[in-house]
Structure formats: C-alpha cells, structure tokens
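Selected chains from the complex are presented in situ; the others are not included.
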Amino acid sequence: MTLRFGLIGTGRIGQVHAANIAGGDETSLAWIADPFVDGARRVAARFGGTVTDDAEELLTSGEIDAVLVASPTPTHVDLIARSVELGLPVLCEKPIDLDIARVDALRETVRTGGVPVALGFNRRFDPAFASVRARVAAGEVGGLEQLTIMSRDPAAPPAAYIAVSGGIFRDMTIHDFDMARFFLPDIVEVSATGTAAFDDGAREHGDFDTAVVTLRAASGALVTIINSRHSAVGYDQRLEAFGPAGSLSVANAPTSLVSLSTADAVEAKPPYQDFFLERYARAYVDELREFVKLARGEASTSPSFEDGRAALVLADAAQRSASERTVVAVDLTA
Amino acid sequence: MTLRFGLIGTGRIGQVHAANIAGGDETSLAWIADPFVDGARRVAARFGGTVTDDAEELLTSGEIDAVLVASPTPTHVDLIARSVELGLPVLCEKPIDLDIARVDALRETVRTGGVPVALGFNRRFDPAFASVRARVAAGEVGGLEQLTIMSRDPAAPPAAYIAVSGGIFRDMTIHDFDMARFFLPDIVEVSATGTAAFDDGAREHGDFDTAVVTLRAASGALVTIINSRHSAVGYDQRLEAFGPAGSLSVANAPTSLVSLSTADAVEAKPPYQDFFLERYARAYVDELREFVKLARGEASTSPSFEDGRAALVLADAAQRSASERTVVAVDLTA
Amino acid sequence: MTLRFGLIGTGRIGQVHAANIAGGDETSLAWIADPFVDGARRVAARFGGTVTDDAEELLTSGEIDAVLVASPTPTHVDLIARSVELGLPVLCEKPIDLDIARVDALRETVRTGGVPVALGFNRRFDPAFASVRARVAAGEVGGLEQLTIMSRDPAAPPAAYIAVSGGIFRDMTIHDFDMARFFLPDIVEVSATGTAAFDDGAREHGDFDTAVVTLRAASGALVTIINSRHSAVGYDQRLEAFGPAGSLSVANAPTSLVSLSTADAVEAKPPYQDFFLERYARAYVDELREFVKLARGEASTSPSFEDGRAALVLADAAQRSASERTVVAVDLTA
C-alpha cells in the first residue's frame, strides 16, 4: 500500500523530498504545506498534492499516513510533537532544534509516544559511507581505532544565515557528529578548535568558518573532524576508517571520467561535485525508502530522535570546548 | 510541442528507449510494436502507449511524429525505408544491416528522402567521450596523432547469438569504428588481427573473441582499437587521445568511491560498472534529446545514416583484413 | 674543501649518516665514536675513519670540522655543549633532550656561542614536503588555513623502548610538530587527545599508541596531526595543505608502478614503503648537504636549535593537554 505523505516546507530540500516521494514506488505526495503558499503550489504543479499555507490543516487532513518536515529549524519541535500526538510517523530534517532544552522537553513525548520519528541525517544513506560502515562492521580493517572525516562545504552561506544558524557546530558539523556516531555511537568526550579564517559573516557573528573537532569514543577510538565553510575544488566529503588491518577510505565524487596530461601536469581531473543535493542525491532516495519501512513498523536503520539529540549534544559540547578552550566530557547514554 | 514516438522492438534496448521517451519533457510514447506482443504490453503498462504486434500499423497510425527502431537488425533496412516513405523521422539502433549491399541499396532513398534518419551510436553521447572530443577540438592536446580505444565487454554472448551476429567487427567493434570516426571521420586504411582465445562460440562459428584493429586517418593519425569479448573487471571502456601537447584519457566508470588498503594491497576499489545500459544510461538520454532536435529540423549532432554506413564499411574491411591477413584501403568519401 | 666529520653513534641512523657523509662530494668521514666500539669499527670498515669508544677523543682530535650526533638522546645536550665550546658545527639528531629544563639550560650557550647547531628534522628535506611548502609559499593554494598531517609508523616499538621514549609526543609526534612549524612557525595553542588502543607497551607505561593533536597558529590557521604507532599498509606519511584556492597533498610512497585489477578489486597496488630510512633516504642526503652549507657559514635552511626546542615545547604541551584534558597555550617567541 502506498504511503501518503504530507510535506511541510518547500525550500531546496523540500523540493528534493517532493520529487523522491512522488517518484517512489511505495510513496505518494498527498498534501503540501508552506506559509509561502506559492512555493507549495509550484511543487504541487510538478508532483501533485493538495496545497495549504497551514501545516495544521495538512496534519489533520486525514489524508496522510506520514509527515516529512522540511520547514525552518524553529518549527521542527512543534511539528514533531503534533505529528506524534496525531499518530503520524514523521521524518524531520536536521537539526531537531538549536536549543537542547527544547529538544529535551520533547524527548519524553517521543520516547513514550509509540510513533516513529526519524531524523534526516542523509549521509548515513550515501552508498560510499554506508559501504564503509558495513565493511568496518564486517571486520575488514579490524577494530576501529581512528575515524577521520574531512567535510568542507563549497562556499560559506550569507552572513544573514550565519546569524541564525546556531554556529558552525550546530549547523554544519552536526552532520559529521552524526557520521561519527554512525560508526561509534557512544562518544564520551569532545575537544573542538575553531577559527574565523576568511569569512566576514562568521567573524561578525562570533562564529567560526574553520574548525577541527576530536571525539573520543567509549571504546577509546578517536574521531577527527576537519571542517571548512569553503572548498575551491567542490564539495569535499572524505572519510577514512583506520584499524589494525588497514583502512577504508571514501574519496570525493568525481564529475567526469576524463583526465588531462600535459607538460605542465598529469592526470588532472575536473573539480568534484559541487553541491550537496547532487553529491547526496542517491542518499536522499534511500533515506526515504528506509523511513517508509520505519513508518510501516518494519525493521529500519533510520536515524532516530535520539540520534538527532545526540548530534546536538555533541555540537553544544563542541561549541563550549571551542569557546572556553577546554575539553568537554559528554554522556550520551544519560 | 511534444514529439510522439512509435517504438518498434521492446527488448533490452527498446525498454531503455521507452523509459527515456516516457520520461522526457519533450517526448511521449504513443505506439509500441513488437511481434512478441506481450513484450509491447509490458512496456505499455509501465510507460503508456497503444500496443500492436504489427509495425506497419504503428507507422500508419497517424498518431506518431517519429520512429524509434529497436527491433532485430534484419528488420532495420525495411523499417527505415518505410519511415522515410511516410515522412517519419527515424532513430535506428546500430547496425543498419550486416550486409553492405542492402545498406547501399537504401542509401539513395535516405539521401534524397528529405527525412531525418539517425543511427543509435550511443557512445558519442557519453559525457566522457563527448568531453574528450570537444577538448581535442579545442586544441588541448594539439593536433590528434594517436587515438587508442580499449573496448572489452563483460562477457561473451551465447553461441547462438554469435552465429547471427555478423562477427565481432560488425557486432561489437562497430561501436569503436564509430568512436574512431567521431574523432577522425575520414578513415582510409584498416588493418585487423583477430583470434579466438577463449570462447567456444566464437571458435565454432569462425569468429574472433579477441581483436586488434589499426586505422589510418586521411590526416595520418593512427587509431588503435583493442577488443575482447570478456572482461573480469566489468565493462572496460577506455580511450586516450594523444597529441603533441599531451593526452586526454577516459577511465573506466567506478561503482564506488570506496577503496581498501591493507597489508596485501592498497587503494583497491570495487570492480567497474558491469553493464552497457548502466555505463551508458546518460548517453541514451542525451542521444534521444539530440534526435528530437534532428526530428524538428534543428541543428543536431545525431549520427547519420552515412555514419552508420561508414562504420559497416570499416567492419567489412576489418573482417577482410583479419581473414585474408592483408591491409585494406577504404574510401568513405565515395 | 671537504668537510671532515666526526660521527658519534653508529646505530641505525648513524649508519645512514655515515654512508651519506662518505658518499658526499664535499664531505668525508674522519672519526667515528661509539662506546660499543664494534659498531664504530664496522662503520669504519665500510666507509673509512678513525675509530674510538670515547666521543671526547673524537671531538678533540683536531681532525674534524663538524660533528654529527647520532647517539642516544640523553647524550645530546652534553655533546652539543662540548661541540659549541670547541667551535665545531654540529648536526644533532632529534630530540635535543626529553627534558625541556636541560634544553633551556643549553639555550643561552647555543644562542651566544657563534657555532652553527642544526637539528636532524629530516622530513623538512623530503622532496615532497619541501615542494609543498615551497608551493604554498608561492601562493598556489592562497593563504594557508588548514594543515593536516597523517603520520603513522609501520609498527610499535618494543615496550622497553616505550619506557624510555618520553612518550609518543616527544618521541614520534615531535617530527610532526616540526613539520607543522615548517609551514607555520608560530604555534600558540595545543590540544591533544591520546589513547592506548592496541599496544600493551604503551598501556603498561601510561603512554598512548594513537593520538590526535590540534595546533593553532598565530595566523589563526589550524593544524591537525593524526598519529598511530602502527600501520598495516606501511609507513603512512601524508599531508594536506589547504587554502582558499585549493590544496596541495602528499601521498604515500608507492613501492611499485604495478596494479592488479580482477573481479574482486581493481587498481590494487602493493603496500607502501615500510621503513623510515627507505622513505626518507633522499631527505637524509639533502639534510646533510644543507648542514654543510650551514657549517661553512653559507645561507642554509637547516632546522636550528630553536626549532628543536620549539618541537619539544609543543610535545610537552601536548603531553599536558592529553593527560590533564585541557587546552594549553604556548609562546614559542619567548
């Protein structure tokens, strides 16, 4: 049976989900809500669905089986709460909120609500990262000792966005915190260093554009996250999982099979994929597919509300570590 | 205005075209013909269109604007002839025919028919090969002196297919002949060497499973084509364009961004893409898009009937060269 | 005129220097001292030179123009001091000492002694690292924002060595601290995290076998050092210099040009060079050549006593950071 979705939010990422929902064999796009109702109308024109400017109307329409929340971060907590209340499985874009207190206030509701809640950590569904995790689990490198994540965005966002982003750790590194936990769920310590090396927006708002975070897992394994808000070569998304038997690495995504060799330089390739929607196109499809299983009560690997909370706890710890120049112990099991 | 297609033939490649026609913004799948009418029905169930077991009914339905011929090779000449007669632009899978006499008999009809006829040399539309050609034309390696084409299929076809294939040069190398002509249209000499190294089907039918062809272009440039009917690593499709300033190379298509490094071997990657439909998925889409332009009388780079004929002339010359152990001069300008 | 060397210490690294001194156009091996006089004799048998078991005899022989100190670390301070006293230029293996107090006690002597003192930070002379530094200085990546150093030894040393090594930061990371300062001399902050993931020797002696260090430069640039005491793939020595215009990377040193592609894996290469003497063979030659210039009073890029001290200050800070779980500010300009 087709799972009928209500989509809330029709920005860049909402449009990706709309296309995937409409294109999926087991999913359909039933309702679309956005206060900027023209955005919702454009999506409906392309993929079908009833349009509203009021999310509540969508949630109570009685015509949807699941909710996809792709609206701005400050709306997430209320929309998750209301979906749970109405018994509607919900897939919510990250982060749950920028304020851990609001997340914690919702925690009990979700834990006891009996309604599936998933977080949109799309990178877990990237074929390369998923393959490395599976192969690490299969023992190809032995016990994991070091995980290195290189994660650099093509270009810094506008200063206005920086101002409300919650800072680099809650906005950008949060994906890397979840990736770290994808391999090593139980992180016990966070040490972060940041700098504003090039971006006036970051400087203006007391934020960083460049950061390095070290995490320690309960197992003793160390994770290193290297971030920058810009990358001339395109989206820089690499990972290395290292153990006693060797390492598994994820390279950047090429845009071409062509290389040029001349007297100046050999084996020169065009820059990497430049945009997260392109780099993770397949991941968004698989993320949705996995959520469908979750919504149906089947076994699923969808990242949970707790995963969303854990990433925020790590981001908060990193923010404190970087600001106060200290090392912060965390307890994700609490 | 949407171009309404009649699709003739619903085998593996016909299904690819059906999906692309149905998925295109400017194209629709109006009619589907296949003597095995169940195949046509299955395609229609998925992508729409009226079904028939009789291509003539499709051609004369008055409801199509263009024809896509994906039926067995022996039907191509008649279907092209009839399409031209009816004024319907036609995109025909390669080869036109295995018999150059039949092709030549059709040649005048096509030349004077005033109806667009394109051949399905999909590799011209592969982004990597197209990019190399454009960059060679832009002078990145200087004047082209050597073109090397490595082209190996994942696995040999069944003996029954070999029996009616026309031989490796007409069946498999024909793509490489066209690729050679994509860079160097005026080929003047062919020297081919073949062997049956491993395939009983090839041996049985006096065919080769392994071949090397050297072509000389009118410019003096040399082309080398290296073929095998099998390849353990997946579909092997490489090219190097060499000139005084260096070279442009096309690598095989990876299936993953992951590599494994251990004490046994480092930087080991999973095998390459294994199937031509996967390797050239994008090329088939772009091939169709370009044909739409041709059908509409716009400027187009679709390979022509003459390109289809030239590839067959080269295949015949290679067959003669390999069989008689001689070097064969050809005149594609005649 | 040939520079006559007195070599003190004929262990593994002493033998490398002996061969390079004997093989150099401008250098000769005049005296060789080692309390294990058989070692000195073996070196003399191969490369010439007068043998003694007493370094003082060598230093006061009147037959040497320069001293190369390759004896155990605890002897370094005294041998440098005595060489300076005697007016003999000295190239001393790292570290100067494990105790910063002893280094500081020697500091004034060296500063005012007017005698060239160089430290054996061989990696500065590796063609790859030297090239990246020169190209960064030439602006190829823009202003340096992030430096990432992957540095893993093939295998952990014996527990007995660990016991007297001064710990991973003073023994192993010290090379990486100097490499960091090769690019960014003015480091102002150190944050280190260590773990004993696999090595019983490390565990036994309260040392780490796995570590991550983040350094902040006065410019705001961030350095990440990733260490392990073992590496299944061979000596892992990589570096990435990142700036607004892109990055320059140093790959591991291959042992072969051969790769194997099969149905299991493609492009698989043999493991990397496994041993630091092999990996840095050329660096040791160039290090000596540069020291000859220094000894002759010519312009030279040899790392200085101050460079040796700075690396130890960083190692001490890292040790404190890792032990006390805090971030440590340093002032290398003091």
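Letters A, B and C name the chains as they come in the text, with residue numbers starting at 1 for each one.
By our rule, contacts are C-beta pairs under 8 Å (C-beta built on N, C-alpha and C of every residue); 3 or more make two chains touch, one makes a residue touch a chain.
Every value quoted in this text rests on a predicted model; they were computed, and no experiment measured them.
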Exercise. Assuming 3 chains are placed, give the number of copies in the entire complex as this structure defines it.
Key: 4
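To be clear about the criterion, only the chains that are shown with their structure count from here on.
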Exercise. Give the identifier of the chain nearest to the protein's overall CA centre, each chain being represented by its own CA mean.
Key: A
Practice problem: Let me have the rounded angstrom distance from the C-alpha centre of subunit A over to the C-alpha centre of subunit B, please. | Solution: 42
Quiz item: In angstrom, rounded to a whole number, how far apart do the mean CA points of subunit B and subunit C lie?
Solution: 59
Quiz prompt | Multi-chain contact sites of subunit A, meaning residues that touch two or more partners | solution = 245-247
Self-check item: subunit B to subunit C touching residues, read off their complex
Solution: 232-234, 252, 260-272
Self-check item: Complex interface listing, subunit A residues touching subunit B
Solution: 127-128, 131-132, 135, 140-141, 245-254, 256-263, 266
Exercise. Mind listing the subunit C positions that touch subunit A in their complex?
Key: 143, 145-146, 148, 150, 152, 189, 191, 193, 195-198, 210-212, 214, 216, 220-222, 224, 226, 228, 230, 232-233, 242, 244-247, 325-327, 329
